[in-house]
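Yeah, one chain of the complex is gone here, protein chain that is, but the others are all in their spots.
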Amino acid sequence: MAGNTFGTLFKLTTFGESHGEAVGGIIDGCPAGIELDFNEIQKELDRRKPGQSKITTQRKESDIVQFLSGIFEGKTTGTPIGFSILNKDQKSKDYNHIKDAFRPSHADFTYQNKYGIRDYKGGGRSSARETVSRVVAGAIAKQILAKMGVTINGYVKAVGEIQTNLPIESLDFSNTEKTIIRCPDLKKAQEMIDYIDSIRKSGDTIGGIVGCVIKNMPIGLGEPVFDKLNAVLGGAMLSINAVKGFELGSGFEGTKLRGSQHNDLFEKTNNKIRTRQNNSGGVQGGISNGEPVYFNVAFKPVATIMQDQKSIDKNGNLIDIKGKGRHDPCVVPRAVPIVEAMAAITILDFYLRNKAITI
Amino acid sequence: MAGNTFGTLFKLTTFGESHGEAVGGIIDGCPAGIELDFNEIQKELDRRKPGQSKITTQRKESDIVQFLSGIFEGKTTGTPIGFSILNKDQKSKDYNHIKDAFRPSHADFTYQNKYGIRDYKGGGRSSARETVSRVVAGAIAKQILAKMGVTINGYVKAVGEIQTNLPIESLDFSNTEKTIIRCPDLKKAQEMIDYIDSIRKSGDTIGGIVGCVIKNMPIGLGEPVFDKLNAVLGGAMLSINAVKGFELGSGFEGTKLRGSQHNDLFEKTNNKIRTRQNNSGGVQGGISNGEPVYFNVAFKPVATIMQDQKSIDKNGNLIDIKGKGRHDPCVVPRAVPIVEAMAAITILDFYLRNKAITI
Amino acid sequence: MAGNTFGTLFKLTTFGESHGEAVGGIIDGCPAGIELDFNEIQKELDRRKPGQSKITTQRKESDIVQFLSGIFEGKTTGTPIGFSILNKDQKSKDYNHIKDAFRPSHADFTYQNKYGIRDYKGGGRSSARETVSRVVAGAIAKQILAKMGVTINGYVKAVGEIQTNLPIESLDFSNTEKTIIRCPDLKKAQEMIDYIDSIRKSGDTIGGIVGCVIKNMPIGLGEPVFDKLNAVLGGAMLSINAVKGFELGSGFEGTKLRGSQHNDLFEKTNNKIRTRQNNSGGVQGGISNGEPVYFNVAFKPVATIMQDQKSIDKNGNLIDIKGKGRHDPCVVPRAVPIVEAMAAITILDFYLRNKAITI
Partner (left out) sequence: MAGNTFGTLFKLTTFGESHGEAVGGIIDGCPAGIELDFNEIQKELDRRKPGQSKITTQRKESDIVQFLSGIFEGKTTGTPIGFSILNKDQKSKDYNHIKDAFRPSHADFTYQNKYGIRDYKGGGRSSARETVSRVVAGAIAKQILAKMGVTINGYVKAVGEIQTNLPIESLDFSNTEKTIIRCPDLKKAQEMIDYIDSIRKSGDTIGGIVGCVIKNMPIGLGEPVFDKLNAVLGGAMLSINAVKGFELGSGFEGTKLRGSQHNDLFEKTNNKIRTRQNNSGGVQGGISNGEPVYFNVAFKPVATIMQDQKSIDKNGNLIDIKGKGRHDPCVVPRAVPIVEAMAAITILDFYLRNKAITI
């Protein structure tokens, strides 16, 4: 219980079901005196919102955030920032047919068994709608980090088998928002879009990978031995709906390398100590070394498909789940801002924690 | 700061540097009245300890745990369990030559920059010696879980390119301890051993993957939305030294599948609701569904190699790092009990947290 | 930073300034499947609200709570309960004259110095209006505890020098709500009311003491050594606005006793082990022993008085603070439900924590 808070000093607690009154949260520990750009916050919400293109769900959620506290004359006051986003396009009738159903690879079965009760409408608390609160907090964290020069760029790295193989340093993130898929490798982007479109037409869904690169990292972020930067960042990503894997730096491929190949040798360039290559992904011993932090996040295919499936209901009866409703054929384009948001919250929290190292 | 505690109700805090007086920890929140098998605890420490075979480091650490509190007449009392393991075979002289050096892909540079001071002997706090405390706590958690029937089996899944492709359900864990590599696929085990041996002879190191399977999981463990079972488990694994990746269930491969392939359909078998396949890895919506929880952990190649490397020292001077000392050519065989330990701590903590769901 | 959360398993996080959009909070970890009585919740809010009698402030706040999540068909779902109470009767113009002023014994000076910025309207975050969120969470906790038989009764014990000297066991709590002062000793109640009325007429304020008695306590609540029942309960009370002291059981008077007088001898009554007297206040070694938990909470006089006072402003200038506005001459009658609320949250949290003692 009580697992709805993330962070230690910059702390987000969220609430809300997909079809309840509202979703929202409280950001506690936001530094004081920060002037916020509310348009930027809304822009992030728009990147996440459904209905933004032909390859996302056609549900319309307005996703207008209302701030309730913690901001005075446009600036943060250091007191908790409460916010909410009303649930508008709820269409609750859509869900009566699955009231007692355990949809395959959804959270119906586990919520019912854990809590003995659940809000079945639109997945209730297990809906990815919950991530809208993360995007709000992440947008604020991102603005604060931007003031220090830190940039966070998520992007679609793979859709099914289609993957960009451009090295991290060749990715041009000014391309990301040029396509609805958010892959900065524009050639691959078109392939991905076409592929998702064909998947959608077949009533199916497909998984994918979101990559992320954080540049201009301060040195020294991360708190060993349990709160290593990679550990908390990985936990943050794995808490996002549908995520099944996380790797940082050389990741799973790096396990195939020899130490002599994998080691990132130091060198001195322009009077700064840097590494020649960056298999470490900017983290050594759980602490940032100033090189870019980059990582991949694996998203399984969306569980709701437009095909009929057999299942079981609450009472143990065999049932048919009809393939209907409005859902994403592939979650990764909308997941990009969520990955960025969780990255921003994590990095800002570590930045604040690191201030306690000295008196 | 203050990142040396793991868990919320079953809580481990650790201390200790590789070459300080001792390593150890405090387990706070261990359930009361549990009779402990101290031989079993020692057995786990022996699985982790160096010098156990030709493919591990030849350092000799005795790793005898001394319990200081929290146990009365062989049983846990519910009060904190303090414990320590003395550092014996320290050979501190070995490290004077690297006093000021930043060894490639080690934590020397980041610790020095973060804290402004570091115990350079044997890596200090960043040494994997720290994991001995995790194994002590994990061994206790494992015993408690075993009383409920929960089993946790780690194993070596891959060394470099050599990987067992046996499906999870065909792995015979009674084979794991039969070889020094701890791969239950005995044919692959021999290949792996030979490969590590050749790597060792070339003065190099190699990465690998540790897999883990948890069976007889209680349904309902995991605390959405941030403390999902997979999120905390992933964070736990990523906090282990040298880990660069984590995937649960279908993981990164699952991103290539369609929803219609990936979905785990429910069925009723022997009056229990089960899933036909288990791409979910036993976790849906962040909560265990009773199916086996299985996951992979990626370990990079050990950074210390028996070859000379160029580097930089604290003062910015170019230096040569000599390849000497006693280190593992491949960390995965000794990592198996560490992965199991972190899994056990995580699962037991979630078990206790789940008790607060009802009054 | 990040000090706006109370509790570990039943966890309240609050937000909101006195004159912002709304105050509210998130309850994370509320047990699932609890049927809530919303009238009872509102009744508690009404006990706290301003304008309820001639001896409280004449400000009118409607204090209607809106639940945004975590409740489905009248029952808790185990997911976070988000709620908000709109700020209606804000009269923000009232506060422009104190924009830069540091009012004596208010939090203006400390907030300004700590955060470098503050919402000066009505005290902003430092206003006692914040406690409305505590009353909401407390009302829910109280209902859950009531199902176990636990009762929590706060009452006014003293106003200035006027104090009820009835022993705990003679207090008839059915009298508490019979008077606007909430003192169950009806003779003293009238004296207190008259006294506050005279204080009010003189444009002044007066302090007081709120007592509280918790009966039918489960044995075993409290988590030594730092989270002793009395320690957390005391911290809870001391976090309420204007509180300067806390004592449990024999408290400060008990320091004058000898051990032979103070010790609570055990006896067996109706096959239950009880203590003959209860100087311990129901807590021994930081853990409840089943006897009534009783304690006192000291409230200083309200800082806002209807008299002119000299002060300093943000720029260091000498200023006059005019005595105007609508404020309580004595805070204790309205503090009773707040004390009960914090007690209920504390006890329920310990109840849930205690479930983790065994597997």
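Structure notes:
When the chains are written out, they are named A, B and C in that same order, and each has its own residue count from 1.
Please note the rule applied: contacts are C-beta pairs under 8 Å (C-beta built on N, C-alpha and C of every residue); 3 or more make two chains touch, one makes a residue touch a chain.
Keep in mind the model is a prediction, meaning the values are calculated, not measured.
Considering the whole complex, the residue from C:65, C:81, C:158 or C:181 that touches the absent chain is C:158. For the options C:33, C:51, C:235 or C:325, the residue in contact with the chain missing from this view is C:235.
Across the interface with the omitted chain, chain B contributes residues 1-5, 7-11, 13-17, 20-26, 28-29, 31-33, 66-70, 72, 75-82, 84, 114-119, 124-125, 352. Although one chain is not drawn, its touching partners on chain A can still be listed: residues 8-10, 29, 31-34, 78-79, 144, 147-148, 224, 351-353, 355-359. Touching residues on chain C toward the chain that is not drawn are 1-6, 14, 102, 104-107, 109-111, 113-116, 125-126, 130, 158, 160-161, 199, 204-209, 219-220, 222-228, 230-232, 234-236, 238-239, 241, 243-252, 254-268, 271, 273, 275, 279-281, 284-289, 296, 298-305, 307, 309-312, 316, 318, 353-354, 356-358.
In the analysis below, only the chains that are shown with their structure count from here on.
Rounded to whole angstrom units, the spacing between the C-alpha centres of chain B and chain C is 46.
Inter-chain centre distance (chain A to chain B, centres taken as mean C-alpha positions): 26 Å.
Work out the mean CA point of chain A and of chain C, and you get 39 Å between them. Residue positions of chain C touching 2 or more other chains: 8-10, 29, 31-33, 78-79, 352.
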